[in-house]
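One structure below.
One chain of protein is taken out of this complex; the other chains stay put.
Chain naming follows the written order as A, B and C, and within any one chain the residues start at number 1.
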Amino acid sequence: MKGRIFDKAQLSEFIDDLIKKRKVYAPINKDGLTCFSEIKSSSEIYFDFQSKLSSKEILFPRCETLFTYKRVDGDVKLEEMKVKDEEIVLFGVPPCEARGFILIDKAFSSGEFQDVYYLRRRENTIIIGKSCQYPRNTCFCTSVGGSPFGREGVDLLLHDLGEKYLLEIVSKKGEKLIDYIQKYENAAETDIKMVQRIEKVAKESMKTRLELKNIEEKLDNMFEDPLWKIIYQKCVGCGVCTYLCPTCYCFDMFDEQVTSSEGKRIRIWDSCQFPLFTLQGSGENPRPTGKERMRQRMMHKFNYYPKNYDDIACVGCGRCIRECPVNLDIREVLNKIMTQ
Amino acid sequence: MLNPYLPNLTVIKKITQENDLNDIKTFKLAFKNSNKFRDFKYRCGQFAELSLFGVGECPIGIASSPSDNFLEFTVKKVGMVTTALHNCEEGEIIGVRGPYGNGWPIERLESHDIFILGGGFAFTTLRSLIKYILHEENREKFGKLCVIYGTRDPGELLYKYDLRTWATRDDIQVIPTIDRASNGWVGRVGFPNQIIKEVASDTENSLAIICGPPIMIRFTIPILVKLGFPPKNILTSLEMRMKCGIGKCGRCNIGNKFVCKDGPVFSYKELQNMPKEH
Amino acid sequence: METGNKVTSKINYNEQWQPKIVAFLCNWCSYAGADLAGVSRIQYPPNIRVIRVPCSGRVNPMFIIKALQRGADGVLVSGCHPGDCHYISGNLIARRKFALLKNFLEYIGLEPGRVNFSWVSAAEGEKFAKVVTDVIEQVKTLGPIKKLKKERKC
Partner (left out) sequence: MLMVDSVQTMRKIAKRLLEEKSVNLIIGYERGTLPFRTTPCFISDVKEVDRLIWDVTCENNLAKYLKDRGEKIGILAKGCDARSIVACIVENQIKRENVFIIGLPCSGVIDRKKVESELNGKEILEATISDDEIILKGEGYNKRLPVKGFLDDSCVSCKHRNPPLYDVIVGEKVLEEMGDDEFISTSKIEDKSIDERWEYFTNELSKCIRCYACRNVCPLCYCEECFVDQNMPTWLDKTDNISDIMVYHIVRVFHTAGRCVDCGACSRACPLGIDLRSITQKMVKLVKELYDFETGLMLEEVPPLATFKQDDPQEFMK
């Protein structure tokens, strides 16, 4: 492990320094709502256990223009909205969300076609993670392949050592970012030991451990299982679980006219929990009720996605558990699946 | 990185009214940039996303054949985008992105007898396939070709001009049929799934291709199986709501397969192994 | 037309601005009232865009909100006087919707002068002209719509 040591003031200085040269996004508290947003000063940063809205929306915005069109003399001109070729820093990303990006990467980069908007932004992004020392009851990252100190997806990982911080260098990209700053000390062996110690404690403190071995195979035979009919009953069909999820990436596209001769094509987040998501022009809907839509969400995360990309599409952040208006708990659903 | 969401600009060269109700039209398109058309290499059974700027996109099967030097789509007026398209006039510019999907497995069809069953509006990509097979460079690669095409009434038969030409050829058997007897109709009356019983031969070595409303597919497949077509030789093309067309937006999956990317053509054998969600 | 000429000669943008008012007029009374105002050559400013509806009861509050969102500076809905409705009580049912809508939009923060309702009969050409003039004057003092209008940019 390589890293640099900062005291609290130096960290602010380091971030303010980053802000001078590039856009920095970090968790903030906006009238009680914690989310990631561009910051102009390190003092705006608000470290909660986890922000309500994940950092997903910085690289995969809720609403973005793909291109504009303009009609001129019977002709049409298209202009692609180019993602700015500028380095951005995502600061304070919890390891679970950083892993979420890895999962979205797979879906958006695989196959014959690539999602250029997301991927361009992703390429230009440096992720500075923040290790998660106090996982909550609702956290289950270790059950789905992650860790509260996971390095997957982060370039640098910040550890809070009480009096000071250790910024661990994880990737080349991360190393490059801090390489030029010589004034911060290299982490000493004792600091590294300390990180290892708190990492061990954090991992051991995970209260929720789910046994998900072979869940993919298990679900193979559960498409028609009566279980779905029981668990979907209380679901009200809103989009909270999918919109707050750091791994859900489904979207919709539509056009918006600006004037009669020009406009734009927009893409927005969409959710498999909405009936319109799969409603066909003919009026047929392959997923007509909450039962099918709930099944789709679970199947996608724990069977379809693993089949296609060899990973579970859930990072165990627990947002869907905490924010579900009717306390429909994914852990409970998973336990039911596993004991079926 | 190529931007897959950016449509190619095309000009509507010709609009053909296809049916009496006038809610189905064929649009012949020409790429504004002919180099782009050269890159737009498509197979029979693939689809493309048509863009009506300011309205949106919708996925439409390609109705022309790769052996043609143009691009045609037959579109039924159903929703927002298709209505806007129907309101277009020749000369207007629309966007096309694609081609997408797997298309009909031409290599597998070669040197086999082929039975094509079409129902109603879903005849478009079948027409592409038939045109391809009948093309002089391709015809001898395939075996017998039999097409049974059913609609509600005679006025709803698409591509009447093609049907007439095909009727004059002896290397294709075309059986247009309508659901109920109608004045002036001298052809067959009845559903394609009944007529196939009369014409099917050597089914174990032949392929059956079926496209139509879900109800027709549901009733026809068991009959085809009974006639002896092996499940892997029964092919169909699925409908699903789509947006991106490239397997990203997440809505058109059946199990872990995306209809837009891994389909829309699936064999009955594949469908048997997929969740019943289509 | 006179107004149009006068205004374009001035340079000041604010004074150049003319409000756009969308008017939903019931076919049986207010539309006929507007017609009468026309044939009687009663002058009123040309800022309204008339949409004829079968009855004021046909006006879905969504129409009004959509008009404002699309950039109408004001909306006028006009129907038959109570008791005169061609469909007996369409206007009275509508009156409740309008009262709630108007009060509610005001609560949200939309200027009260933007959304207007009136009863104008087929015989009230003069009243129609007056209502329209009043609405336009009122909206002029409010200026172009900002709240609720969707700013569309490419």
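Throughout what follows, contacts are C-beta pairs under 8 Å (C-beta built on N, C-alpha and C of every residue); 3 or more make two chains touch, one makes a residue touch a chain.
This one's a predicted model, so the numbers in the text were calculated from it and none came from an experiment.
One chain is not depicted; across the entire complex it touches A, B, C.
Contact with the chain that does not appear here is found for just one residue of A:Asp160, A:Glu256, A:Glu284 or A:Asp311, A:Glu256. For the options A:Lys8, A:Lys21, A:Lys40 or A:Arg62, the residue in contact with the chain missing from this view is A:Arg62. Contacts to the hidden chain, counted on chain C, fall at residues 61-62, 65-66, 69, 82, 89, 92-93, 95-111, 116-119, 131, 134-135, 147-151. Chain B meets the missing chain through residues 79-80.
Contact residues of chain A toward the unshown chain are 30-33, 48-49, 52-53, 62-63, 134, 136-138, 230, 233-234, 236-240, 243-244, 252, 254, 256, 266, 268-269, 271, 274-276, 321-323, 325-329, 331-332.
Note that only the chains that are shown with their structure count from here on.
Under the stated contact rule, the graph of chain-to-chain touches is a line, running from one end chain to the other without closing.
Between chain A and chain B the centroid-to-centroid distance comes to 39 Å (mean Cα coordinates, whole Å). If each chain is reduced to the centroid of its CA atoms, chain A and chain C end up 48 Å from each other.
Multi-chain contact residues, meaning those touching two or more other chains, occur in chain A at positions 256-257, 263. Contacts from chain C toward chain A in the complex involve residues 152-154. Touching chain A in their complex are the following residues of chain B: 1-7, 9, 51-58, 78-79, 82, 91-93, 95, 214, 239-241, 243-244, 246-256, 261, 275-278. Residues 66-67, 69, 71, 74-76, 78, 80, 107-108, 111-117, 119-120, 223-224, 249-257, 263, 265, 267, 270, 272, 277-282, 284, 286-287, 292, 299-300, 303-305, 307-308 of chain A are the ones touching chain B in the complex.
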